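Before we start, here is the structure in question, set down as structure tokens.
Note that one protein chain of the assembly has been removed; the remaining protein chains are unaltered in position.
Our next item is chain A:
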């Protein structure tokens, strides 16, 4: 549609322009803009963007599984929205990382093997029941909110720009999962028991989120040292859990090293489902 046609069609809306269903695309940063902007990252910066992108991609894939399966239609859409937000972050980070290696976001998402993925093990943990998904989202969205907030100061402009969009979205994810955690924790005996169970199965994977890598030190002010997020993260999640009547479990930490491609048995199944279409029909577009 050219501009004149667009103007004409807008005119025909008349008063509808002022209606509650008015649609405006906004002007947020999109992966397509990153691809054409052409600011090629160094290998180290690309590796860091890959870490952030892989976390988001695997989490988005996990969350999308809820679509059509959530307990209520309203929550179905909420989880779908969150999955799409997170997928958007993944697309931006992977597009940026790919510029260093002449690869597209799709090359990185669909054509890498399990051991090439650098995501944290917390994001590949099974959805379990609704409480497990909400607890995983609480854990990761508080973390991402702190991380992206600090990355607004990154000396890498593209990473800072991606985070500027993402931080507002993960702020809502944090709010959404905290609201549910409090309601389920304070709900019935059954819902509280399920939330305690969710905490117990997920807590061991929180340690990995704060492990510093050599890469972080090499990158200096481009990146954030994960260990520096720990105190604020623990305070924030403890406050939510306290309001929900839940306690941090005493379980130990898992030996998780997702950043170097060591994954639990779950990632292979996630990738099999995520990659099958692109691999079966190479070059297909949809």
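The criterion applied here is as follows: a residue touches a chain if its C-beta (ideal position, glycine included) is under 8 Å from a C-beta of that chain, and two chains touch if they have at least 3 such contacts; residues count from 1.
In this section, contacts and distances are computed from a predicted model.
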Omitted chain, identified by the protein name its UniProt record gives, among "NADH-quinone oxidoreductase subunit K", "Phenylacetate-CoA oxygenase subunit PaaB", "ABC transporter ATP-binding protein" or "ATP synthase protein I": "Phenylacetate-CoA oxygenase subunit PaaB"
Hidden partner chain, touching residue among A:74, A:102 or A:265: A:74
Hidden partner chain, touching residue among A:40, A:183, A:217 or A:279: A:183
Chain not shown, touching residues in chain A: 18-26, 71-72, 74-75, 77-78, 81, 172, 175-176, 179, 183-184, 187-188, 191
